[in-house]
Each structure stands twice: as structure tokens, then as C-alpha cells.
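Starting off with a structure, shown below.
Only a single protein chain was left out; the remaining protein chains are all shown in position.
The letters A and B name the chains in turn, as written, and every chain counts its residues from 1.
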Amino acid sequence: MEVTTTWYLVLAAALFTTGTVGVLIRRNPLVLFMCVELMLNAVTLTFVAFGSALGGLSGQMAVFFALVVAAAEVVIGLAIIVAIARRHPTTAIDDFSTLRG
Amino acid sequence: MSDLAWLIPILPLFGSLILLLSGRRIGEPRSGWIATSYVLASFVLTFIVYLDVLSHDEHHRRFTSTLFTWIPAGDFSVDIGFLVDPLSLTMCLFITGVGTLIHLYSIGYMHGDPDFSRFFAYLNLFTFSMLMLVLGDNLLLTFLGWEGVGACSYLLISFWFTDEKNASAGKKAFITNRIGDWGFMIAIFLTFFTFGSINYAEILDTAASNQVLESTATLIAVMLFIGAIGKSAQFPLYLWLPDAMAGPTPVSALIHAATMVTSGIYLLTRVNPILADAASWVPTMIAWVGVGTALFAATVAVAQNDIKKVLAYSTVSQLGYMFLAVGTGAYVAAIFHMITHAFFKALLFLGSGSVIHGMDGDQDMRHYGGLRRLMPITSITFIIGWLAIAGVPPFSGFWSKDEILAFAWNESPALWAVGLVTAVLTAFYMTRQVILTFFGRYRFADARPEEIATAWETRIGRTVEMAEEIAAEIEKIQKEIGETQTEIETAKTHLTETQQAATEIDPNDDAESDSEALAEAVIKAEDQVVSAENKLLELQNALQLAEENYETTKREIEEIKSEADEESQQLDSIFDDIPDVNKVKEYLPAEVEKRVEHHPHESPWTMTLPLVILAGLATVAGLIQLPFSSTLKRLEHWLEPTLFHNEVHLTISGGTMWLLAVIAVVSGLFGVLFATFVYQKKRIRPQVFEKAFLADAWTIDRRVSNFMGGPGTRGFQAISSFDSQVVDGTINGVARLVEWKSKGLQKIQNGLIRTYAALIGLGVVALLCWFLVRSNI
Partner (left out) sequence: MMEVTVFIICSVIVLSGALGVLIARNPVHAALFLVETLFGIAVLFIMLDATFLAAVQVVVYAGAIVILFLFVIMLLGVDKAEDLGIEPISGQRPLTIIIGTSILGLVLTTLLISVNGPTGTLAPTPEPTTNTKNLGEMLFTDHLFAVELTALLLTVAVVGAVSLARRIKGPLQPLPIVEAVSDEEIEVQETKDVE
């Protein structure tokens, strides 16, 4: 038995699915964000695994930038949540449907 | 240097922007000087480019400089590029040159106008558009300039837009030009469809090598011709030009005489290879439309009294000559006449502007007379312009007109004959104008026919009033007579009663005092009767007198009326010496007195300097193309590279040419002498020529207006209601249907993030499925 790329990919798939389900069922915006982070981590894991399989550092390079984007995204997202929470104490996202058609 | 060509139009645009943004702050006269200096700079630059182009070999005198790609759309690509070749440079030289002079002139002419800087902003904008028109290296850029000059023309015709008449004149010019622009646009579409490009260099080279179907070339040529007759005011789209005189006079000179109206001829000359490829009836049609318009407009000009209207119709007529030249393949002659015409017609317009300026805005030539002593510079320059347009050698107009007539003879003697008749008429109406304006007696202070007629009417009115007063008096007297008669009756009854009372009294009574009193009363009553009868007599005398008076007044009215009729017979004649107004002197309106105070004055130097320069140019401009030897035909050599050997060469002999020239000169002199005979020597009454039918421009204008105001408007309203009801209804109906159906879809947009996320998830699933299926494994 040897750990192959496929093992990592299967794990990443499972992690990604968990994240997706979390995004779909959780109502707390903070937890929702955490689930998004899970999905992002699943993807970074595939990047590193594939990069390792192919040799070279390009996979890790992609992860590096994904990390930066994730950080930026979290900062903005949390700022939005703070701004919303100031105006409205409950932060269940189902309460906000102002932009409906 | 020729890659600096883009600066030529940009300079006036820059000036215009400055004046539009901060013209009010710059104020008068500085904004005028700014505008003039930008056009002058443009002229200097054009001249430098001209010298540069001149230094090149004559077959390498076409330069294009592309600034950037304006519209890149697939195969269709339009550049902002400038085509510098002898033709466009010639146009630029006289546009900026004459433009500078007219800008300078306007500083004097527009003095005191509250919108001084706005005028110069428009004038600069016009110069920019006109330069874009001639310098553009493709049809669309020319069209841009074409529309630009149209817009500026509109803005400047209705410059004094508070007057309804000026505003509608601007609209008329704009709308009439739309018809021509339609033709131009169709021609652009067809050109792109045929050549795959609208760049002059490409389409002209293709057309010059005869790679175009005759039918296509014919269609393009006809459409361009429709565009050209709109802008260059040829029959039947000339209607707007006479009305365009509502604008300030420098505008008439710059736009409606020297530059914009010649752009149709420029366009046709520019695309001469297409005209050469077109069916042979197209040039023939152009020639006949041109010469027909020339003759028609000349006949109308004979009967106009407005000094600018004469020049307007004259411009239409001269443009007709240029079309005749284009139609006969004499492109050089067309451009030659365009240049000389720009000089002498600008001169004439500016001269007329100077006269109008001096005459307090009065434009009626019948009121002028004898101005040559009062406005010496204006009159001398105007006379030079007159000699040029009348075709008197050696002034410039003679050379260009003679060349056109020679080519017309070369094509068909019929064209030549019509052209010659037009030349005679031109000499006639221009001489009429000069005589009415500058010679004869100073008539401005005179009482005018309509004023005299009003005075007579006032006099008649006064006398009638007097008669009415007398009639009222008669009535009053008659009433008094009636009253007096009843008075007599009462007095008589009273007398009889008193007498009876006196006889019936009992003498035995000791009432002596009573009888005495009665006797006294009888005497008193008798007196009363006598005095009443006397009064009646008096009144009857007065009545007789009044009735006599009434009769006299009535007779007097009849006499005055017949006198007035007699006078009015003579009123419409301008021959009479000072109109005899003694009989109605006290009835004349107050303005007449005021006009006597007015003293016409020569214009300031900013106005006379352009006149002098233009007069010089109008005199010597013939030098650029003298027919005596081929080396003297400088313009022909210069323009040769742009004409692709499409210039027709004269096949007539030198002797015939001399003969034609002599005939032209003789007939021109005949026109001049005949007009002198009529208007100076007064041997023939001018009413013989100045028919109302001609003054009304053969009633065409009025008929078109009536049609457009009546059935035309109703037709357009019907189309408009069809558009708003049926077309818009269909579109709106479809929109409403979609709106109604999409109410269902609206529910998906419920504003809940998690639903959206679920939808994205479904999309991901679908994508994954598609990838799996597509990878074929």
C-alpha cells in the first residue's frame, strides 16, 4: 500500500462536498464563511497533490495566490457582516432578502 | 510638414472651444480677435503645407496622415485621417484665407451685438467643420464635416433666434439639407458595399482603373449628386438658400456664398473617377440641372428688391455654372470658378453688409441710391465685385465663366446658349443692383411709397371725419328746428288762451288791475311767438349752410381719393425724382422725419480692409488659370494628379474660343448697358422686368410651403400616428407579454443567498455531467 495522488484527491472531494453542504444548510453567515474556507482548502489540497504528482512548484504557487485571495475575501466578507450586524442584530442570512425580484 | 495637416482644422476647433467655454468673460472685441487669429494661424499653416507639397514632384503630391482609427468594426474601419492633395489644399487655402478676412470683417459688423462671442464661436466651429469636410481622407469623415457645416449653418442662420422668421429660416435650411444628406448616406453605404472601403485613396484608385460596374457607379454618382444639390442649393433643393439670408451678413458671405455651398462641387470633383465610370447620362443630367438652375435663379434675381436676396439668387445661379462645369467634365473650370466666385461673391456680400450696416439695417435697395459718395471704399470695392461677376475682362469672373462656357460649347451648343443667356441676365441684375445702391439720388430720407399711401389714407380719413362731424351737426340743427317748431306751437296756444281770457273778462268788475295784467300777458306771449319764429329762421339758415358745407366736403373727399389714385399710379416707380409729398406732408409718419436725420457712414477699417483685399483678389484671381498657353494654365497643372485624367480637353479650335470669348464679353456688356438704359437713363419702366411672378421665385417656394403645410403635414401626421399606434404598439405589446410571462421567473429571485447557492450547486453538477459526457469515457 502506498499513498498515491488519488488518495488526496478523494479526500479533497469529500472535503469539498462537506463544505458545499455546509454552505447550503447553515444560516449563520460566519459559519457559512467557514464552510467556504473548507471548500477552498479542498481545492488547495488538490493543487498541491497534482503539483506534487507532476513535479515542480507551479501547484504550490497557485495555492499561494489562492491563499492571498482567500484572506482578502474573508476580510471583506467579515467587514460586510459587521456592517450589516450594526444595523440589524440578528445575523441569520435568511432574514435578508431585500434584493429579491 | 504635410503630417501637420491635422492641425489645420484643429486650430479653429480650439478657438471655438475657448469661446464656447469662456466667451462671455472674454467679451467684445477680444473674442473676435481670438477667433480671427486661430483662423489666420490655420491659413498660415495651410500655406506652409502648400509650399511643402509644391516642393514635391507633381505625381507624389498626395499625402495622408492618420491620427487614429475611429471606428474599427470587422471589415469596416474608419480612420481619423487627413488627405492632403492639391484639391483639398486648394479648398483649404481659400476657406482659411477668405475665412480670415470674413472673421476680421465680422469684428466690425457684429459690433455691439450682445452675443458677440457666441457668433465667433460658431464661426470658428464652422471653419473647423468645413476643413474636416475637405481634408477628411474618407467619405464618412467628409460626411462628418458635411453635417458639421450644416449644423453651424443652422446655428448661424437662426443666430438672432428671438425673431421667429430667423428661427424658421434655419430650420428650413436644416430640413431641406436632410434630403440631400439622405442621398449622401446612401452613397456611402453603396460605396462600402461596392469597394469594401470608404477611404478615398482606395475607392478612387479602384474606380480610376475601371473596376466598377457601370450600373453601380451610376447609382453612387446619382446619390452623391443628390447630396451635392442639397448642400450646393441646386434645383429643386435650392429653396433654403434665399431664406438663409436671415443670418448675419458675414455668415451669408462665408457659408452661403464662399465655402459651404461649394462643398457639393468639391465632393463631385473629388469622386470624379466614379462619375467617369457612371453612365453617360449622369454628367449630362448634372450639366442640365446646373445650367437650368443658373438660368432660373438669374431670372428670379432680376426682380428682387432685397440687396441680399439678389446676391442669394445670384449665388444659386453661379453654383449652377459650377455644376455645368462638372457635368461637362471641366473639373478645373469648376474649381476655378469656385475660387473666383469665393472672392467676388464674398466681396459682394461683405459690401452689401457694409451698406446694410451704414443704412441702419435696411436691406431694401429701393431705399438706397447715391451711396457712392457716402461710402467710397464700399462702393469702389463693390463695383469691382460687380465687374468680376458680370464677366468684364480682365476681372477674375470673366476668365472662369468664359472657360465654363467654352466647355459647355464643347459639350453642346444648347448648354452654351442657356449659359450665355444667364450671363446676360447676371450682368443685368448686378448692374441694376449697383445702380440702385450706389448711383442715382440718395433716397433713404424720402417718403416711401407705402408711407405716402398711408399718408393719403390718413388725409382721406381726416376729411371723412370732418364730413361726419358736419353730418352730425346737421342732425343736431334739424333736431333743434323740430324743438323750436313745437315751441312756437306752445307759444301760439298760450297766446290764444291769453287773448281769450282777455276778451272774456268782465269789464264791470272792478278788477282793473286784472285786465291790465292780462294785456301785459298778451303782449308777452306775442313777443314769445315772434322770438321763436326768429330762432327758427336762424336755424334754417344754419342748416342750409351746413348742408352746403357737407356737400363741399364730400366733393373734396372724392377729389382727394382720385388724387390719391393718381399718385399711387406713380408710387411704385422708383424713377421719379423726390416724391411730391406736399399735399400730404402733415400726414406722413414720424419715421420719415427721423430718417432725414440719418447720415450713412463708411464702415470701420476692420470691415473695409477685408473688402479691399477681396477686391484685389477678385481682380487678379484670373491669373491662376489663363487660357492663352498651356504653361499659363497653372491651376490645371496643379489639380491634375487629383483628376485621374478625367478632365475633358477642349476640341474646339483657338479661333472658335476667341469668338466665344468675344460673344461672351459683348453679351455681358449688353446686359450692363441694357440695365443702365433701364435704371440710369430711365428709358423703360422697370416694371416690365420686375414681374411679381419672378419676385415670387416662380411661386415654387410658396407652392412647396403650402403643400408641406397642408397635405404634407397631414400625411406626416398619419405616418407618425401609424408609428406610435401600430409599430410602437407591437413593440410595447411584445414587451408586455414578456413582462407578464416573466412574473413566473421572478419567484426564483427570492433574495435568499442559500437558494442562490443551491442554484450554483445545481449548475456545478450540470457542468460536471457535461464534462463527463463530453470526455467520451
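Quick note on the criterion: a residue touches a chain if its C-beta (ideal position, glycine included) is under 8 Å from a C-beta of that chain, and two chains touch if they have at least 3 such contacts.
Predicted, not measured: the structure shown is a model, and the values here were computed from it.
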{"item": "Displayed chains contacting the withheld chain", "value": "A, B"}
{"item": "Hidden partner chain, residues of chain A it touches", "value": "1-11, 13-22, 24-28, 30-31, 33-35, 37-38, 41, 44-45, 48-49, 51-55, 57, 60-61, 63-65, 67-76, 78-88, 91-92, 94-98, 100"}
{"item": "Residues of chain B (touch criterion as defined above) contacting the omitted chain", "value": "747, 751-752, 754-755, 758, 761-762, 764-765, 768-769, 771-772, 775, 777"}
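Please note the rule applied: only the chains that are shown with their structure count from here on.
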{"item": "Distance between chain centroids, defined by C-alpha means - chain A, chain B (Å)", "value": "76"}
{"item": "Chain B-touching residues of chain A, taken from the complex the two chains share", "value": "20, 23-25, 27, 32, 93-94, 96-101"}
{"item": "List of chain B residues in touch with chain A within their complex", "value": "746-754, 757-758, 761"}
